[in-house]
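With one protein chain held back, the other chains of the complex are shown just where they sit.
A, B and C label the chains in the order they appear, each numbered from 1.
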Amino acid sequence: MTFVGNLPFVVSMLLVCLGLYVLLFKRNLIKMVIGVSLVETGINLFLVTLGYRAGGVAPIYTYAPVGATQVLPTPQALTLTSIVIGLATTALLLSFAILIYRHYGTLDVTEIKELKG
Amino acid sequence: MNALATHVPILVIATPLLGAFAAPLIAKLGRTTRVAFSGLIAGLTACFAGLLAATLYSAGGQPIVYVLGGRVPLPSGLAVPVRIMLEVDGLSVFMALIAALVGALAVLYSVSYWKERSGGALYDSLLFLLIAGVFGLVLTGDMFNFFVFLEITSIAACGLIGFRAWRKRSSEAAFKVMALYTLAGLLVLLAVGLLYGQYGGLNMAFLAANLSGSMLDRIALALLLAGLAMKAGAVPMHMWAPEAYGEAPAPVAMVLVANSQAGLYALFRILFTLYGVALSVTAIGWILIVMAVLTILVGVTMALVQSDIKRLIAFGAVSQIGYMLLAVGVGFAVLATRPAFGLAAIQGGIFHMINDVACIGLLFLAAGAMVRAAGTRNLNAMGGLAHDLKGLTVLFAVGAFALAGVPPFNGFASKLIIYESTFRLSPVLAIVAVLGSIILLAVFLRAFQAAFLGPRTVGEAGRVPWTMTLSMAVLASIVIGFGLFPGFFIDKLVAPAANALWNGQAAYIGAVLGGG
Amino acid sequence: MKRALLAVAFLLVASFLLLAAAEMRPFGAPTSSVMDDYFLGQAQAEVAANNVVTAVVFDYRGFDTLGEATVLFAAVVGVLAVFRRLREDER
Partner (left out) sequence: MSKEMSVIVRTITRLTYVLTIVFGFYVIMHGHLTPGGGFQGGAVVASAFALFLVAFGTAGLKGRLNAHLLQSLEEIGALTFLALAFLGIGTAFFYNLLANSGTVFGVSVLPGPNPGLLNSGGTLPLMNWAVGLKVMTGIASILIAMLVGSRKEAAE
């Protein structure tokens, strides 16, 4: 259990916490979308740091240095997938925010009936 | 035929995907072609799901493993599965049958329900995506792949919830549901990352064989529990459910019930198969039981005060999630000692899944027809529908009585098992469960009286088209059939599913890793 | 009241996450890399691709990629659906 050796993990988790904070305590729809995005980014960072091997290079053989250690490819593939999923959710959330703005003329959660709860 | 049986697990998922991708292109050929294509895809999917069930049951319930892109689960000399796999056991097949039933009926119902509306092709596409996502959730044997399907269902569901873009509440509900679903998905993803970081694998069977019960495993379990309970709509993460069910078009609300159950399925799969007795089962079981009791109570009390027919049914749906969670929580709490009533509780919970989807689905579909006929969702403004809509009256009554657990309908059959088995663990639980049913009966009697009795308010204009009646009739026949012959269906369908949870862990792992 | 409850929940989750990060194995030293070493060793022979990440994305975990493409498709259909041209009686 160490914070210093695991600094990259700790930093990505901090990013997740920041995103959660924004999502829970901000009252503007766009800021809430930014919060969701931050959580996503934090988790993507966490996934990518999982695959790092000390001194490793990218797992691509084209013109790779001979005999070098390569980092793990699976977390990179997972991150790629989750980035695209994050893009899709963000696009949909923003579309609904635009629609709500069109209906109410505001993005403030406290002025929108259903979202108060 | 043999080759078809080999590939049927992937065909179940790929067929609705094909339907979703092709629907907007096919729709350019005209409405008749579009409807025929949707029917073809829905029928084909249901056939494949039936074939999958037949294959599994004829093989004696041994889990089927389908490796995507390879011939064998394990490359020679390796202890880790490297490819994504679908793993189908009794419980998966049971859930797949529910999804197939609900999907086919939703498509059938939508033919007339969505006739007068814009965006029919996009609606079809999203509906097929939702169905494909539910199939993927229940059939996959890979943790990350599970997350991907979770997101497919979330996005398709929210697209459908916000589909009536002219309604203010639809877009609000869609935003709220989307944010919470995304959060749930991200919690699951974080847990998957934690598990991968420790064991270097993503396959469920591989993880189940290697879990050591360390601190990180418990944190991952807490994240999975929170995320999946949120997806299933259990209290205290239920706040999205009434909005979602209430604002989604009626057939979509029915598919969303199956979607919530898929979240519940994943919860059970992770608890029983992935973690199993490596945990302190009693503590986790009681956490589930407390959540379940809260879900039942909150669901029924909130249903009491609703005047919007769809939200009323929505809270009823929330309370039913509580019954399933209660039964399976009781089963999990006693997993270490394995008394007979534990298995009975799990059987009751799983049997209640298909009963719930049938009667809640029937109620949602009936509510769709009622709102269409009366032009309002407010129960106080509705009235006298029984004068002109006799068939609908009977169908709604069947669904309402079944949901409240009145004999001889199917809700009674499964709730009786739940009462009996939970009583053995603690009489208080059974009392809460009975109390919930009684309040629910009161709720639906009031709704029935408000909507159907009283002076005539609608004329012949509100007639229900035949495809809508047919899909409701199918559900009603299931409600009555399962209520009259519960023993037969428990024996054929529920027992393999319950056994897969109760003592299927070794078989599930052995099917991938060999040995057993 | 509600905000206080939220704050407690938030602090709980945050401490959980930081605890998880601290409990992780040291950065840069994966405990088990059997699956990934298989990818690194076999991708060129089995898939004939020099980019191992692409080999994983499109071959070993191709089904995930299909799912991901489906997610994007769902988002596009969803966005087009909510911004579609409504009929007169639907406004």
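Annotations for the structure displayed:
We adopt the following convention: a contact is a pair of C-beta atoms (placed from the backbone, for glycine too) under 8 Å apart; a residue touches a chain by one contact, two chains touch by 3 or more.
These numbers come from a predicted model, not from an experiment.
Partners of the chain left out, restricted to shown chains and counted across the full complex, are A, B, C. What subunit B contributes to its contact with the hidden chain is residues 7, 10, 14, 17-18, 21-22, 24-25, 66-71. Seen across the whole complex, the unshown chain contacts subunit A at 58, 60-66, 80, 84, 87, 91, 94-95, 98-99, 101-102.
Across the interface with the omitted chain, subunit C contributes residues 44-51, 53-55, 57-59, 62-63, 65-66, 68-70, 72-73, 75-77, 79-80, 82-83.
Everything below uses one rule, namely that only the chains that are shown with their structure count from here on.
Looking at B-C and A-B, the interface holding more C-beta pairs in contact is that of B-C.
In whole angstrom, the spacing between the mean C-alpha positions of subunit A and subunit C is 9.
Subunit B and subunit C have Cα centroids lying 23 Å from one another. Centroid to centroid, with C-alpha atoms defining each point, subunit A and subunit B lie 29 Å apart.
The set of subunit C residues touching two or more other chains comprises 17, 20, 23-24, 30, 33, 35-36, 39, 61, 64, 67-68, 71, 74-75, 78, 82-83. Touching two or more other chains at once are residues 144, 148, 151, 155, 158-159, 162, 165, 171, 174, 190, 197 of subunit B.
Residues 16, 23, 29, 32, 36, 39-40, 43, 46-47, 50, 74-75, 78, 81-82, 85, 88-89, 92-93, 96-97, 99-100, 103-104, 112-115, 117 of subunit A touch subunit B in their complex.
Only residues 17, 20-21, 24, 68-69, 75, 78-84, 117-119, 122-123, 125-126, 129, 132, 136, 144-145, 148-149, 151-152, 155-156, 158-159, 162-166, 171, 174, 190, 194, 197-201, 215-216, 219, 222 of subunit B touch subunit C when the two sit together in their complex. By the touch rule above, subunit B contacts subunit A in their complex via residues 144, 147-148, 151, 154-155, 158-159, 162, 165, 168-169, 171-176, 178-179, 182-183, 185-186, 189-190, 193, 196-197, 202, 239, 243.
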